[in-house]
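Missing here: one protein chain of the complex. Every other protein chain is in place.
Moving on to subunit A:
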């Protein structure tokens, strides 16, 4: 018996043994018309999927396809709206995270949810400490933790604080933690998003090992090559619907992508011939926190795409241009004149609008009404003397709601109850009512449904025709590739490549962004 199994053995109780009776290849977890609504939004439409014991089952889908919702339902983080879940053939509630864990269902999340200030050992044993006479056996736990880590082949110190490790290493700790709990069913949520190649390889080794010990693995990822490397079967989600499950040997990348998007690229990306005019914004050697020596130009009628991986410095550059972050070196020219943009107001007054990366953290006041959010940049225009004109306020908000077809019964509804696509429209509505010459859209279509995406792209064309320029930041290559008149690639805070429309292939752009 390996060290890991020995420790995991401590957890064998009634609930767990139920699962261990299931032979490999028989259904272990069955979803029957499982459904979740958030307010007015159907995050997961009735979904029926069966997971077989001992398989690696990949789930793929675009952002907003319902993958995260599915995980949260299975791990008891959120209650389901309707449907049934069978665990080893018996209906289960999965009402709380503790119930899911007690049954042997664990998840490893993309962002590690452990305590960064505690040691690796303390995190491994968190909520399950080894005690004797009511006192914690710290030394013993550390020794056990170290033997588990060594056993798994991770060169990690059990006594180090978790926060001192890289995200990739923390993820390995989280996986080891789940493995130690005698898990039967382990869900990985895009685990490799922040991992280096070496760390990914270690993780894959661990996943195969767990599989060989009879653990069922659900592997959620964007990355096709990982799916084909690891999975036995793959299920595709699209817009909250399960659109198909395939044996990995009987499908290929093209089929999966077709299932995921179900549309041809030309249908969504809407690009018109728009004459390109004079420069609006030019940066020369701009540097600041997270970006260095960035020189680029945005002209009227032009979309400038910024592509790169997460943390490549694109959003930081945008915040620098917008005056949110201090700029340490370099120059900014606006309509040919040198300008200093020290704060957001200056940027807005010049005519720069920023739809920031995170709607939740930067874009919206979620627990306030839609109308207030839309009017926030323009309240000074809606005031007569010290008092607001309620009529103007209502008219301005209602106009944006109508023009952008934001699906809400009233401007008084809270922004939090809207779907991702409608929330993005609120953010855009703020800036349309304010007006600008340069629009910076940072990841405008993350978590946005396909229909709204197409609307947003059509809106880009409309803005360009009115003589505006657009900076489009995206981590989704087809988006920037198909839309940008000029595409700049960021890596590690620097500009590493610039291409005209379709001048470089997908592979070349990707290689520049990853740095191989």
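Criterion: contacts are C-beta pairs under 8 Å (C-beta built on N, C-alpha and C of every residue); 3 or more make two chains touch, one makes a residue touch a chain; residues count from 1.
To be clear about the criterion, contacts and distances are computed from a predicted model.
The unshown chain of the complex is recorded in UniProt as "ABC transporter permease", chosen from "Xanthine dehydrogenase family protein subunit M", "Nitrate reductase, gamma subunit", "Multicomponent Na+:H+ antiporter subunit B" or "ABC transporter permease".
Set against the missing chain, the residues A:151, A:232, A:344 or A:482 yield one that touches it, A:344.
If you put the hidden chain back, the residue from A:113, A:365 or A:395 that touches it is A:365. The residue from A:47, A:183, A:408 or A:424 that touches the chain not shown here is A:408. Touch with the chain omitted from the figure is made, among A:322, A:439, A:460 or A:490, by A:322. On the side of subunit A, the interface with the absent chain consists of residues 39-41, 322, 324, 344-345, 348, 354, 356, 361-368, 372, 375-377, 379-380, 382-383, 386-388, 390, 407-410, 412-413, 416-417, 430, using the contact rule stated above.
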